[in-house]
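The other protein chains are all here in position, but one chain of the complex has been omitted.
Chain IDs A, B and C follow the sequence of writing; residue 1 opens each chain.
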Amino acid sequence: MNTFGHLFRITTWGESHGGAVGVVVDGCPPQIDLDISTIQFELDRRRPGQSHLTTPRQESDTVEILSGVFEGKTLGTPISMLVWNKDARPSAYDHLKDLYRPSHADFTYQQKYGIRNWQGGGRASARETIGRVAAGAIAKQILREVSGTETLAYVKQIHTLEAEVDADMVTLEEIEASPVRCPDPIVGPKMVERIDQARREQDSLGGVIESVARNVPVGLGEPVFDKLKADLAKAMMSLPATMGFQIGSGFEGTAMTGSEHNDPFYVEKSETDRIRTRTNNSGGTQGGISNGENILFQVAFKPTATIGKPQQTVDMQGNEVTLEASGRHDPCVLVRAPAIVEAMAALVLTDHLLRQRAKS
Amino acid sequence: MNTFGHLFRITTWGESHGGAVGVVVDGCPPQIDLDISTIQFELDRRRPGQSHLTTPRQESDTVEILSGVFEGKTLGTPISMLVWNKDARPSAYDHLKDLYRPSHADFTYQQKYGIRNWQGGGRASARETIGRVAAGAIAKQILREVSGTETLAYVKQIHTLEAEVDADMVTLEEIEASPVRCPDPIVGPKMVERIDQARREQDSLGGVIESVARNVPVGLGEPVFDKLKADLAKAMMSLPATMGFQIGSGFEGTAMTGSEHNDPFYVEKSETDRIRTRTNNSGGTQGGISNGENILFQVAFKPTATIGKPQQTVDMQGNEVTLEASGRHDPCVLVRAPAIVEAMAALVLTDHLLRQRAKS
Amino acid sequence: MNTFGHLFRITTWGESHGGAVGVVVDGCPPQIDLDISTIQFELDRRRPGQSHLTTPRQESDTVEILSGVFEGKTLGTPISMLVWNKDARPSAYDHLKDLYRPSHADFTYQQKYGIRNWQGGGRASARETIGRVAAGAIAKQILREVSGTETLAYVKQIHTLEAEVDADMVTLEEIEASPVRCPDPIVGPKMVERIDQARREQDSLGGVIESVARNVPVGLGEPVFDKLKADLAKAMMSLPATMGFQIGSGFEGTAMTGSEHNDPFYVEKSETDRIRTRTNNSGGTQGGISNGENILFQVAFKPTATIGKPQQTVDMQGNEVTLEASGRHDPCVLVRAPAIVEAMAALVLTDHLLRQRAKS
Partner (left out) sequence: MNTFGHLFRITTWGESHGGAVGVVVDGCPPQIDLDISTIQFELDRRRPGQSHLTTPRQESDTVEILSGVFEGKTLGTPISMLVWNKDARPSAYDHLKDLYRPSHADFTYQQKYGIRNWQGGGRASARETIGRVAAGAIAKQILREVSGTETLAYVKQIHTLEAEVDADMVTLEEIEASPVRCPDPIVGPKMVERIDQARREQDSLGGVIESVARNVPVGLGEPVFDKLKADLAKAMMSLPATMGFQIGSGFEGTAMTGSEHNDPFYVEKSETDRIRTRTNNSGGTQGGISNGENILFQVAFKPTATIGKPQQTVDMQGNEVTLEASGRHDPCVLVRAPAIVEAMAALVLTDHLLRQRAKS
């Protein structure tokens, strides 16, 4: 279904070319300060047309809050938010009406539903993530107020270019200062070039987003199916174009032995003598539950399916045809992805924060 | 919570050292042929003590069906199954009562609940997966009867040894013929040696399980949060010791361009002229929905946390102590993991098969 | 939470005095014909200001569909609908800011959330039911197309006046022809008088809505917790002001013996020889599952809490005060309730219709 979360629950709706896209946030605790400008700030990080590195679709993506807030505070009732679709150009899709674009959802939607809104990507469009980002902005505010937890994400890799980033220290300002949202001062500019080149070549690039959550309370996550790592994985793999998720040592850690991989406990001397681990191969969770170390994970994004180059495909009548270049394409969605990944991480953490409250 | 699935739903219960472990399967369609021996077959693939390559804990893991089946057929009512814990040795854990074993769930459970069953791993034990495997055996039977779909999994990598396997052709017999469940005749035997070595060194190894689902109907999965890849990711990352999930081209695919990565459609000429893709970088899903190609994914398992070597850790009183070798350990859980991964894949596919039925 | 249903699922949002109220409908099958005028028709039956018998609040309650529909057909994606609040008069509530109105939700909301939108009833307002009615109109359309099932509701009793209605034969036209939606030509006009009298006396009246579902497929409902009667009861008792639910013989049936109450089966001779029951004390379900007979139930509504007479109450500071007459009140919500009861019944039946499909 179109709902995510158990106690902090969002329902998104809207096609890329219907009237609007939006989200209903249910389960938000009451009396949380809610400033619409912080929601708009996150949407601005996600919206198209930010720079020449992204899709030229022009959308201001201005959010409206329709319920759930009173005199600047949440009521504890559902918060409904929407963004109108303004730069939808249905006619630009006329030639796609009968085609299945390679590696898009056209074919599977048509098979599943027997109908699809061919004027754009429908629910498979990245516009669907607007609701996630708006809801995530509220989740971030809850994390900030309740536990001082912060989620951050940045571009770790684009195509074959990999950045060096200190996940424990990086700041939002450093990420936003980079036009590709890669806070590595050496590799970031190279990524800009690489994206420009892909755009000129009518091609697209993939990459990896890395995300860290800092100051996470111990005890979030459930032992079995709703492990924190499982819910994070689902959150990330529910995003368009994602092909992989790894936490802590990830796939590389499979080449270590147990004695190398285990994270030794020690006591960090302070007034409250906190138990910590010397290494963090676990990525901040053990037994599916947060252990108080930073949660660190990566998400793989395939290169965007929309490209300008001609491609072989078939139409709905089963004829093999050539799909010619479409008017506008986004050479690398990674640039806009950090806001989305942060939002999804915040949603998962907030949900588990509320679940943990119910237990204690 | 301890429930997984929306329409085909399982609830597992049981600690490794309580009386028993089990599962309730809800939403199973009626009139499915159910042979207890096929369930036992899957449990036998998972159980400890199969060979010297696994934990020496001796458990026959004999399953009992307590409800939901009548005269060899499912009733459509909940199927309750249990396995008694027989070789639980609580006294073997006495010295662990106050310790936090590195990279185990001891610390996080104690912090989350303020109590834990220290006589074993509790819910974090791999014994919890017994219920998943038993339920998965039923899901496999449904897939077989309803859509002819098959899920298979095998060891793709152990430590630094990587196997070559043809995912489209490999058979269950080939997998089971290998003592490490790696159907590569060259690399498989090397893996046996490597595991033996690790056992002698009181250490443990991680690796990668690869899984394929063949003959999957087009149209399984939901567009947004419940994408097939998202539910598979959650299923796999909800398993103990998993650190990563990737589907199709996965992390490697991030270094491709869109024109390289897109899977071109073509028409496979036959009586029914099926639309297929020439490559399968998508791993069998597009827009989160199965496209009829084989679903192919990998799961990273960290090396088992239980090792024989002494380790530094802390106790509940905050003292730094040395954890001495425990009596028995499993040098590589990968050997027993294929049955578990197959089961989880079957559960996800069955759930979406039923969900798709409701739509059409 | 603010979500109802398992496979056909609605999420309502909105306060009576926020910007708008609305609903997201998830799980609607694709390719259903959807005519906005049928949705508006149901909202018009529910809206205030229809006649002097209801609240004088003036709201056109014009619905907008923002997603999920394409070229007159459902896409299978979420359908988002909203209605703007136009005649909200927040200043009319100024004197209520610190008061707890008797038998309203002011006190419990304030205690639960520590905050409330005191400019009206917030989520407790009957305006919340707009989303239910709009969603119910879609459910009715599905029932019509898929199984030919019809849900109807009408006023059975107001205050002490009880109507005679043949539930098996009554039509929508007969119900709508009555200004109180009571299709009894003798008692209906008396109800009009009684309501007029209550309005003049600044008082309010309660009553009973009776509802019938006809042409219901056999097999809807789940054996245990999600019995059809249980889900209907929850649906009805989730409406504002409802105090009771009964199905079939209801409370009166408790004075019968088993031999009187049991519904004997017989075979209705026809081409398909249908098994039926001679009586319908069961109200159309047995073992929680529909048996093909008409589903018949009643819902008790208390007299509306808002009255014009002065009342004793307390304020938030704990002072006992007199609540003076408010400007406008609705002497009997029963008149507008049939559309709401029908909608909820349609939502429950549609949800179970889809659930049943998944099984077969």
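To be clear about the criterion, a contact is a pair of C-beta atoms (placed from the backbone, for glycine too) under 8 Å apart; a residue touches a chain by one contact, two chains touch by 3 or more.
In this text the structure is predicted, and so the values were computed from the model without any measurement.
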Sole residue of B:Asn2, B:Gln141, B:Ser178 or B:Thr277 that reaches the chain not shown, by the stated touch rule: B:Asn2
Residue ranges of subunit A at the interface with the undisplayed chain: 7, 27, 29-30, 76-77, 223, 354-355, 357-360
Missing-partner contacts on subunit C, residue numbers: 1-4, 6, 12, 100, 102-105, 107-109, 111-113, 122-124, 128, 157, 159-160, 198, 201, 203-208, 218-219, 221-227, 229-238, 240, 242-251, 253-267, 273, 275, 277, 281-283, 285-291, 298, 300-307, 309, 311-314, 318-320, 356, 359
Residues of subunit B in contact with the chain not shown: 1-3, 9, 11-15, 18-22, 24, 26-27, 30-31, 64-70, 73, 75-80, 82, 112-117, 122-123
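In the analysis below, only the chains that are shown with their structure count from here on.
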Chain ID, smallest distance between chain and overall C-alpha centroids: A
Geometric centre distance via CA averages, subunit C-subunit B, whole Å: 46
Intercentroid distance (Cα basis), subunit B paired with subunit A, Å: 26
Sites on subunit A at which at least two other chains make contact: 1-3, 12, 112-113, 122-123
